[in-house]
Structure formats: C-alpha cells, structure tokens
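Quick one: the structure is below, and I'll ask about it shortly.
In this view, the complex is presented without one of its protein chains, the others remaining in place.
Up next, subunit A:
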Amino acid sequence: MATKNAEALAAANKKYEWGFASDVEQELAPKGLSEDTVRYISAKKNEPAWMLDWRLKAFRLWQTLEAPDWAKLNVPPIDYQDAYYYAEPKQKKTIASLDELDPEIRRTYEKLGIPIEEQKVLAGVEGSRKIAVDAVFDSVSVATTFRAELKAAGVIFLSISEAIREYPELVQKWLGRVVPQRDNYFATLNSAVFSDGTFVYVPEGVRCPMELSTYFRINAENTGQFERTLIVADKGAYVSYLEGCTAPMRDENQLHAAVVELVALDDAEIKYSTVQNWYPGDENGKGGIYNFVTKRALCQGRNSKVSWTQVETGSAITWKYPSCVLAGENSVGEFYSVAVTNNRQQADTGTKMIHLGKGSRSTIVSKGISAGHSDNTYRGLVRVAASAENVRNFTQCDSLLLGDQCGAHTVPYIEVKNPSAQIEHEATTSKISDDQLFYALQRGLDQEAAVALIVNGFAREVLQQLPMEFAVEAQKLLGISLEGSVG
C-alpha cells in the first residue's frame, strides 16, 4: 500500500507536464476591456479600417449581451476588466527562418512535446514527414512552417492577421459567415478582441499535400486567449487540420474563447482534429483554463463533408459544441469525441447537427469519462428542417464513471420536421466492471495500466479517427488524466 501511495503521489506530481511558464518578454495591452482595447489590438495588427469597424460593431453588441447559463456548469463570475486581451512576445517581427525565433519560445515547443516529427519540421530537417505547423503563442502567431511548399500547391496557410492584410477579399467574404458576430456571448467577445489564429484556404480540386497543424499556448499571466480560425475548402478540396493546446499552471483562471469557422463547398472535405489539453487546475479545482469555444462548420456544397474529432482532457471548465450546418445536398457531418474529466473539472460538450440539405447524414459518437469529483455532460442537438428529405442520423453517447463522486449527464435534443428522417439515439452509462479489471490484473497488469487499457478500449472508436501522431498523444493523455482516479 505504501508503494501504491508513493506511485500515486508521483503520478499526481507529473500529472500536468505542460505547466511550466516560459520567461519570454511580453508586450501587453493595457489591462481591461474597452473600445480602446479593441482599437489597440487592431492597430497592433495593422488592420484595415473594415476590420476595425467589424470588431467595434461586435464589441458594442457584446456589451448588450448576457453570458449564457443554460449549460450544466458552475461558472464563477468572470471579471472581464481584470485581464489582458493582448500579449505579444517582444522583439518578434516577421520571421524568415526558425533560427531567428526567440530561443525561449523554441525551448517551449520542446517542452510542449510537439511530436518529434514536428520538431524536425520546425527545425526544417530535410525528408521528414511533412506537417505544416502554425504556432500561436498568447496572442500572436510566431511560426508558420512550409509556407512556400503549400503555396506551390495553391494552399494558403497563414496566421489570420497576415491573411487579413494579404487576402482581405477572401477573409472578408467568409469571416463571420458561419459564426456570425451575434451568435453567442463568447463568440461576440471573440469577434471584438480576437488576436490571432489560423487561416486556411484550399483552392478548387486541391488535396492539401500535408496535414496542417496549429499549437495554441497561453503563456502570459492574466491573459485571455481569443484565437480565430477560418478554414475554407473550395470545390473538391481536401484538408486535414490538427489543433493542440496547452497552458502553464497558474492559480488564477484564464479565459480561452476561440471561434473556429469551417466552410466546405461542393465535394470538399475537412477533417478537424483537436487534442485539447489546457491546464485543468489542481485537484481542489484551483486555477485552470475556462475553455468557452464556438466551433461550427458549414457544409454548403453538395456532397461536402466535415468531420470533427476531439479529445478533451484539459480545462477547468469546457463549454464547447463543434457543430455542422448540413446545407448541401448529401452533405455529411461527423462528430467523434472523447471527453475526460477528473478532480473538479467540468465539461459540457457535444455537438449540433442542423440538417437542411436533402439526403444529408450525420454520425455522432461521444464518449464521456468522469472521475474524481468532476461533472461531464454531453449536450447535443439534431435538427431536421422540413425541406430536408431522407435525412439520416445516428447518435451514440456512452458514459463511463470511475468512482462514485463524479457525475455523467446526457442532454440530447432531437427536433424533427420531416417524416422521412431516420433519427436514432442511443446512450449507456456504466462503470468499469470488476470482471474486466480482474481479468486485466490477473494477466499481470497493474491497476493503473488496466484502467488505461479499458478506457482506451472504451474510447477506441474515437481515437481511431485521429491522425497517427495525435492518436498516440491522445492515448497517453487519457492515461495521465486518469492517473490516481481508481483503486
């Protein structure tokens, strides 16, 4: 028992490996939120006038809104004036090569455990597997790799602030189309103060030659991160996009309110994978990131397809519903999610599938795992419009409870206006059975390894959807997140 305690302690200590803070010189916007803050950010980014107007419009709207309270979350009041809305690592101008990057930031990437393959990519090693990476450090995109090669294929992969300057028509055409400014409280806030993020445009008929990836990192104290991602896949295009996120361990709560917009035109396909590992706070619920994110895809074209895959292990509070508006005929939406909560974490996550197009199909597979004193809620909406003939939806949401102090909740909404729709919803709630555990133990696995094995099996359907590098990372994360929660 003594060894077990020691092991558990060790496990607890190494629980959040990404909790370091990098000592990078920062340039911060004045604390607080006002029109001046919005102007400051816009000026910092050298934005055209239309962008500033757009931001100000959102800001004025935001002041009239109230934070949503329908989620099954206990969110302490947030003081929006007690935070910095812009933090920029100093001395960074445009970077021609990675060598010019602040060594401290590079060390950060190493510590972040960006997969070795991608470190090679960042270091520009010839012949390594190609994944284009954009890294966003607090409010600024610090490095985007493989830009030239992508450009040759016609793919635009830029930080969104660069894109606003270089491709204003494209950005203006699509920004706010999928998630309008007035969509919800946090999206409106993001529209006003978003600092950076990623812009991807894949032209007609192009299959993006490599996977695109962004790492988001909140480093500075008392800052919020508001990134904005916009991905447009033109007719017949394909792109796979990966997103990872971490933050230092701090006692205060930090806000992360991102907006992600995806647009798929005729026959286009976008695969969007997230491994979310923001700092979840300590075991007493102190500190951690509030992850209030609006992600939505518009499947505008015929036969277009968007697939969301998410592994959610971090954040003190998660409020996130990656959704698909299936407007195109025969368009397809997919949502695969594993959400793990431990200690005092709260997650209210799920998806919305809005079927507007004839013959549109959607699949939802959600796996919630709760441990410790956490609460894990799946909240989903499947809506079928009257004009959408022959819609098919299949939803499966399974919950696994580890321990008797946690909660698992399922809140599915089904709204159907067309009789030809075929909608199915299934859900189960269970715990790890003693038989399974006993079997694994008597095969020589220890308790933790056995639990990790069973949990990975439970989440298999979702993990299978992830690109290889992410799948490995996600499996490890699952194990680490649940360490010390059983036995």
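Criterion: a residue touches a chain if its C-beta (ideal position, glycine included) is under 8 Å from a C-beta of that chain, and two chains touch if they have at least 3 such contacts; residues count from 1.
Criterion: contacts and distances are computed from a predicted model.
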What name does the UniProt record list for the absent chain among "Cytochrome-c oxidase", "Oligopeptide transport system substrate-binding protein", "SufBD protein" or "ABC transporter permease"? "SufBD protein"
Contacting the left-out chain: of A:L212, A:V416 or A:L437, that is A:V416
Residue among A:G32, A:P180, A:G407 or A:P467 that touches the chain left out of view: A:G407
Interface residues of subunit A toward the undisplayed chain are 70, 72, 384, 386, 399, 401-429, 431
